[in-house]
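Here the complex is missing one protein chain, while the rest keep their positions.
When the chains are written out, they are named A and B in that same order, and each has its own residue count from 1.
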Amino acid sequence: MTGLRGGGVSKSALRTEGIAKAFGGVQALSDCTIEVAQGSITGLIGPNGSGKTTLFNIITGYEKPDAGQVYLGGRSITGQSPQRVFAAGVGRTFQLTRIFPRLTVLENMLVASQHGRRRFANPLARSGGAAGRDRAMFQLEFAGIAGHANALAGTLSYGQRKLLELAYVLVADPEVVLLDEPAGGINPSLIHLISDRIAELNATGKTFLIVEHNMEFVMGLCHHITVLDYGSVVAAGPPRIIRDDPRVLDAYLGTGEDDDEPAA
Amino acid sequence: MIAGTRPDAAAGPETGPAWADPRQWKRAGIGALILGLVIVIVFPLIFTDATVSNIAVQTVIFVAVASAWNIFSGYSGYLSLGHAIFFGTGAYAVGIIARDWQLNGSSVFALLPLAGLIATMIAIPLGLIALRVRRHTFVVITIAFFFIAQLSASNLAITGGSSGLLAPVPNWSPDTFNDPFYYVGLVIALGTIALSYLIRRSRFGLQLRAIRDDEDRAVGLGVRAMPVKLTAFAISGFITAMAGGLWFYFLSQTFPQFAFDPLFDLAIVLMAFFGGLGTVAGPVLGALVLEPVQLYLNLRLTNDYLSEILLGVLFLVIILFMPRGVLPTAGEFITARIARGRDDGAQGGRGE
Partner (left out) sequence: MSLLPDALVVDGITAGYGGGDVLHDVSLEVFEGKITCVVGPNGSGKSTLLATISGLLKPRLGSITFRGDSLEGKTPRQILNCGIVHVPQNHSLFREMTVRENVELGGYLLNDRALVAMRRAEVEQMFPAVGEWARQKAGSLSGGQQRLVEFARCLMLDPQLVILDEPSVGLAPKVLKAVFDAIKLMNASGKTILLVEQNARAGLRLASHAVVLENGRVRLAGSGQQVLDNPEIGALYLGGAVEGRTRAGGKSCE
């Protein structure tokens, strides 16, 4: 069930078709079909429990779908393990930041950057090497937390952890980046920074799929928005259309209990 | 070296009192290291009393064992309570081969790496089984394997069954009898410490520590968990077996419950936690403190259990007041003092 499209004949960087997933008795996703155009910033919004994080988990291999397919640039990546999806060029952040608390900020970055090494490097060599460290520091500066490079990641504030997650999802230079609530719990001045960074990176060709609750952030940044409710897509299109679509408001305000049918 | 979180104080000694300068600390650290090395090298030449050198030999052996254990368990977070398997394997390997090849004197020391290799050959299949599960189950599996090892030693003819094995007794001068054991042990201990340090700053160590913090995330980022864990496990086993072989040769005998002692792993865990789990120097400090204390108490107190009770109390006190271990807590204290020193200096203009 897709609404208006953003227009243009762009190739899709990422696409899901008919994804279904149930946990216990609860149908988290049903017939979920979304499309993320190459080079776009696409927002994925919907009320709590609509299945956004589950969809992310399925795309990135942390969960397997009960049905349906996931395509990365035309190639199926359905059911592949997280490390293969990661190696294929898809990066993601987590809503509850998953960093390595007892490693320093810089070391966190180096863990993410070592996946590309195929050649047999000296295992006892200083981790990262000079080039690796420089790149990591560059990403940290970009994210605005370079000053904390030697601090243990566990000592960072929540907002700083989010920035760290952003930095190291970029270290592996993925083509498609999935961000799970990048603006959640961050103070407003930092939200501006994050929004600008995403736009900058998008300008260099990266495709973004962003789950977010902050409407200003989403409407201001995204080219295209897909709305989920109860595990399916209820609307998709550019921000100005979505904002006025009554089905979207239905999704957020919910149905009164007198309605027997769920919102179509 | 010190976490650089204060941009305004990055300049260094000009903005704070001299004792707060991290470069001074680094110089002091290297100086202390060199001094320490000199001390341990000349130790037996100064303290020639047999009891003292006896304690010294067992201490360096346990420094090696604790550091080796830490290379695996401290860095990966998988707490092994079965390292006695490797220790005992080392002991028995040296005993059996020395007996069958009729070796004595210094040539027995050459068997130590061989004992290490034998332990590695055991560590790999063991690890392939035990490392598939998460860390809580892992601990239990290591205990189970430990008991299998102990029972095997008791029941196989080759190991001398429950009466154990005797080591060849070398023909060395009684005045300096302990010295060869001490120096071999020292070499192993120093080598292990150096290896521990190298691993910690290497990519390999980074992967291990990432596994400790969040294995799923690490795997998702491409860290190959099984080879990494298995390698650390094998290295740890190799060194522990060498230490076990040396220990057996030093004490001249062993039998199953002695070589495969259920309290062995608890003692190592204590040492590592005491000094600071997952640090390079922590297990070293732990062994340097706890092993001599334990041996000394065993000598002085007629009641065996009293020494263990005292050790337990000491451990409790440490865990309650310094749960991360002595060194990390001390490190934080010093870092905090330095940061405060910088603040005072920065606020007061020109410092001391």
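Here is the rule we use: a residue touches a chain if its C-beta (ideal position, glycine included) is under 8 Å from a C-beta of that chain, and two chains touch if they have at least 3 such contacts.
All values derive from a computational prediction rather than experimental measurement.
Though it is not drawn, the left-out chain touches A in the full complex.
In the full complex, chain A touches the omitted chain through residues 25-27, 47-49, 157-159, 184-185, 187-192, 195, 213-216, 218-220, 230, 242-243, 248-249, 252-263.
Throughout what follows, only the chains that are shown with their structure count from here on.
Between chain A and chain B the centroid-to-centroid distance comes to 43 Å (mean Cα coordinates, whole Å).
Chain contact summary for the complex, chain B toward chain A: residues 3-5, 7, 198-199, 201-207, 209-210, 212-214, 217-223, 278. Every residue of chain A that touches chain B in the complex is listed here, in rising order: 60-62, 82-83, 86-87, 98-104, 107, 110-112, 114-115, 121, 123-128, 147-152, 172.
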